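Only one protein chain is missing from this complex, and each of the others stays in its spot.
And now, chain A:
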């Protein structure tokens, strides 16, 4: 498992999700097979055909001081909460600011800010717009705020690739460290898009589940009865560090961020390519980039959004590139789909799976779909083997983005 490159390790984890306001509560709820989905009780629910979503378990405005929260978009609020947890977890006393970077993106950016600001503009005029409207709506806002907070001067970046954003950010961060631009990078994804316009727009694509009578059973990757994804919100952030930097300061290392593979479908703006060619290419490249073989991969946190089109073809791709031996988990069955935040929280889960040697379950798989020939971890979590093992987190996005991030155990 050597590529002759600088080794990048994970030294900090942070998350705020529909399952919990931090990593520990999210992870225990995930292992317990809980659903983060609830009914929409907001007054706009009558305007949309989907009556449920996976709202953040802890509202960020309850955690952040009010003067701070009011100048942040909700996606920025989530990212700051998760980044602070990850940064505290990494316990870095001192790092050269010119060797510290941030890569945090969002699929949609400050969409709720844009819509609320436009209402203010129409009703009250430009003079009543918050002077923070622009930094709140820009999709690089979360990265900017985190960069200011930690004092990152090596570069602050925001990748944007729809639902692959979080994973792409982590991949970019690995490359920043490997290329010598930084020693430490705070990386991940965030999203806050639960708004009737977004739900209406995704529903117009027929992409969302409308299982309104059973909201917590709606997100069901690989189940024959799946009818679309469930919209979630939140953020997941990693602190990545060169192994040398981490070892020098005696940091606790949770996993090795072994490598990343990117590809693109070049097929359709919003539908998966039916043979899985792009997905296979991304996973193959992740293996090459990490110096791993399919046999090393014991666990896959699959993208598996619970849409009819994408779930099965991903497993076909996993079987072809990696084999049918890894334990494959679909954690969106519990968290819902955090869009740009998904790759962030699912990388957190993948790291924890390696560190604690346990693959989370996939709830609501009552009737496994035809053509799924990999080992899906259903209801109960399952143990991962001892020894040196590896795992992959897959994330794909509208636009045809395919990203596979590989991690290995310590």
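Here is the rule we go by: a residue touches a chain if its C-beta (ideal position, glycine included) is under 8 Å from a C-beta of that chain, and two chains touch if they have at least 3 such contacts; residues count from 1.
Here, contacts and distances are computed from a predicted model.
S.K.: Suppose you had to identify the omitted chain by its UniProt name; would it be "Acyl carrier protein", "Circularly permuted type 2 ATP-grasp protein", "Putative transcriptional regulator-like protein" or "ABC transporter substrate-binding protein"?
M.R.: Answer from the record: the omitted chain is "Acyl carrier protein".
S.K.: Given the contact definition stated above, which residue among A:128, A:206, A:224 or A:268 touches the chain not shown here?
M.R.: A:128
S.K.: Identify the residues of chain A touching the omitted chain, counting contacts across the whole complex.
M.R.: Within chain A, the residues that touch the unshown chain are 65-68, 70, 127-128, 130-132.
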